[in-house]
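The complex is shown incomplete by one protein chain, all other protein chains being positioned as in the whole.
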């Protein structure tokens, strides 16, 4: 019984997220609802469910389906997620979310920050 | 230069979170602000900063210091985090956050859910 | 250029492993070759490649294809991995590795250890 529960827990699995997403989401102009929506999309993707619906996403959150729908649309417009067309080996077409745009934004921000830090260090060294 | 940036990224590190925290936080009566506050505390703990201040936490979020303070107090009252007294090898006392209460709540919820699922399965098997 | 490299790094991804696999593999009678073979299978599974061949696995390791083949067979016989038959939505059958037996063994070992620790604690409390 204990073994079954522990195995069930293990199979639920973990999700691994770069810590700077938590320290920088605000600087990317994301609010807490948008961050959690992105984390939920990531969780679905991780589990192999590549195109969760607004119903499935809002069911886990404190927002309504229509609010979720609006939020998804704005996240696409603002370049944090995108919907890509894919094709199975058997030639069946399907859509999936991609969070690569989110990582691009985070990386751009990180590189800019890193550069500024270095320049500040350099100036301090020189004085 | 690229190497330096990549190494800096790696050293920022990752945080690993059980996926069911994302599917179940709403059922634990947590909202998105409280979830993200907990995730930020986890991130600080992971980096060895064991008692982040409301200033440090709210600086990453879209909430004010006093809202952050209130939220921390309520999370303690409602049994999601606790402050524990610790002591270094050199006998210096300090305080730290513990998120064990959060994992307890999540585990309780998981075990209850798992039991219900099994009973439903059993009933379906019997019909 | 830097951005491209960092994104490529992120997309290579991470794998998350319970730390007790590293502290306990020896007690499960696994050697270092077998542990690394299991970790490589996990890595392939994580990336969605569910049935890596002995060629693909041995190419990453310091063992030959035939040694890899033998090791896989013994890991199946000894109950650390299994091959399961799966079926796509389109009705196409395929085989995949499952590492659930490994987690079962690790969990059994963990529960036994945990029980012993508690009993030792109890005896010490009583004295």
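Read from first to last, the chains carry the letters A, B and C; within each, the first residue is number 1.
Keep this in mind: a contact is a pair of C-beta atoms (placed from the backbone, for glycine too) under 8 Å apart; a residue touches a chain by one contact, two chains touch by 3 or more.
This is a predicted model, so every value here is computed, not measured.
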{"item": "Contact set of the excluded chain (shown chains only)", "value": "A, B, C"}
{"item": "Residues belonging to subunit C that touch the chain removed from view", "value": "5, 8-9, 12-20, 22-26, 31-33, 35-36, 39-40, 43, 46-47, 60-62, 107, 110-111, 114"}
{"item": "Hidden partner chain, residues of subunit B it touches", "value": "2-3, 6-7, 10-11, 14, 16, 18, 48, 88, 90, 92, 100, 103-104, 107-108, 110-111"}
{"item": "Residue ranges of subunit A at the interface with the undisplayed chain", "value": "1-2, 5-6, 9, 14, 16"}
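One rule holds for everything that comes next: only the chains that are shown with their structure count from here on.
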{"item": "Where subunit B and subunit C are represented by their mean Cα positions, the distance between them in whole Å", "value": "27"}
{"item": "Centroid distance [mean C-alpha coordinates] between subunit B and subunit A, Å", "value": "18"}
{"item": "Per-residue multi-chain contacts in subunit C, two or more chains", "value": "2, 6, 14, 16"}
